[in-house]
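Missing here is one protein chain; the remaining ones are kept as they sit in the complex.
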Amino acid sequence: MNEPKNIVEIKLILEAALLTAGEPLSLDDLLHLFAERMERATLRMLLDELKADWAPDSQKATMELVQVATGYRFQAREKYAPFLTRLNPEKQQKYSRATMETLAIIAYRQPVTRGDIEEIRGVAVNPNSIRQLQERDWIDIVGQRDVPGRPSLYATTKHFLDDLNLRSLGELPAMDDFVHPEMQLDF
Amino acid sequence: MNEPKNIVEIKLILEAALLTAGEPLSLDDLLHLFAERMERATLRMLLDELKADWAPDSQKATMELVQVATGYRFQAREKYAPFLTRLNPEKQQKYSRATMETLAIIAYRQPVTRGDIEEIRGVAVNPNSIRQLQERDWIDIVGQRDVPGRPSLYATTKHFLDDLNLRSLGELPAMDDFVHPEMQLDF
Partner (left out) sequence: MQTELPQSKPSMEARIHGELLAHLPQDLYIPPDALAVYLEAFEGPLDLLLYLIRKHNLDILNIQMAELTRQYMLYVERMQAIKLELAGDYLLMSAMLIEIKSRMLLPNPADVIFEDDPRAELVRLLVEYEAIKLVAQRLDELPQVGRNILVADAHYHQISIVAPPEVSLDDLMDAWKNVLKRARHFQHHQVGRMELSVREHMSIILRKLRDALTNGESLVEFSQLFDVLNDGIPKLVVYFLAILELTREGLLRITQQAAFSPIYLQVGHSA
């Protein structure tokens, strides 16, 4: 195909680009599609036409052309989303034992370093555990211990308390709450 | 949208799924779109119809529905590629001759060890070639040859076939055997 000669061809190229881009395309991106110079106003008008071509009552009803912060993209109309989501069902994940124990140690012994956690658990800290808890905004770094390597000190956040419905760490069940006589924890 | 009630609705959902997948979808994937059971034969028939809906002379001419090794996908018709690749010229992978020859040996002689590749090419295998091909997910290790050192056996992946628009290794370009007939060599 040579450089497009008419509006129909230009629109086809725009459509192909927007359907395959995998991310929104800005006006500047779209102008790069064509060797010849095009006014931004013209491009905008063509995009409006393309949008109309994909109207809900047309033959091209599955997608809609929308403008988002970084540009234009085709997206499946909302009513298809429940079906498409079935292709990538989300697993109701659970934190691993390592992550939960890391969290417990940080909650009860804070502020602690990785080294402290390792000493208590007797195994190396899984960086994923720390990352998961940080991404959840349940723990953060509150300083460095002043020893060689200056390891980071981890503590729980307010957000963690909120999510567990606690007003303060003091409301965490204290040890003696579950060290019942009959439990005879084998420490 | 409730579960689709008729063929038109089913086809729209298939179209939306395939336009948004970004990779081939297998029949099994596609069956997951629907809560109700569907015969694979029915699904195949609907996909054929969908393919026809996107015929080059239709209103939906920019994409074509193709079948590759791991399933079905929509891809831009080839005439648009020169325009679309202007968006990301740097993404255009070009491999060295050494890499392409290594790939050809793995594709046509698989499973092969590094030693096999070296014997055919007459030079040491460039580790970069192997790495590039592995990173692209075009080759992987399928086992070890049961000889001293247990060298890894390389083979091409389904992803390699997908990327070259092929359904099976049988669709690879034929290897030239033009010298062999007259040779009468009893190797």
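Chains here go by letter, A and B, matching the order in which they are written, and residues are numbered from 1 within each.
One rule holds in what follows: a contact is a pair of C-beta atoms (placed from the backbone, for glycine too) under 8 Å apart; a residue touches a chain by one contact, two chains touch by 3 or more.
These figures come from a predicted structure and were not determined experimentally.
Undergrad: Return the single residue from B:Val8, B:Ala41 or B:Ala124 that touches the missing chain.
TA: If we include the chain that is not displayed, B:Ala124 is the one touching it.
Undergrad: Out of B:Leu12, B:Met63, B:Ile130 or B:Leu153, which touches the unshown chain?
TA: Missing-chain contact among the listed residues: B:Met63.
Undergrad: Pick from A:Lys5, A:Arg37 or A:Lys94: which residue touches the chain that isn't shown?
TA: Looking across A:Lys5, A:Arg37 or A:Lys94, the contact with the absent chain belongs to A:Lys94.
Undergrad: Could you tell me which of A:Leu33, A:Ala76 or A:Ile130 touches the chain that is not displayed?
TA: Missing-chain contact among the listed residues: A:Ala76.
Undergrad: Can you list where chain B touches the absent chain?
TA: Against the missing chain, chain B presents residues 16, 18-23, 63, 73-76, 78, 80-82, 84-85, 91-93, 95, 97-98, 100-101, 103-105, 107-108, 120-124, 162-165, 172-173, 175-180, 182-187.
Undergrad: Applying the definition given at the start, please give the residues of chain A touching the unseen chain.
TA: Residue positions of chain A that touch the missing chain: 16, 18-22, 63, 73-76, 78, 80-82, 84-85, 88, 90, 92-95, 97, 100-101, 103-105, 107-111, 120-122, 136, 140-147, 153, 155-156, 163-166, 168-170, 172-176, 178-179, 185-187.
FYI, only the chains that are shown with their structure count from here on.
Undergrad: Can you check how far apart chain A and chain B are, centre to centre, with Cα atoms defining each centre and the answer in Å?
TA: Their C-alpha centroids are separated by 30 Å.
Undergrad: Taking the complex as given, what residues does chain A use to touch chain B?
TA: 1, 12-13, 15-17, 19-22, 25, 29, 32-34, 59-63, 74-77, 79-80, 82-84, 86-87
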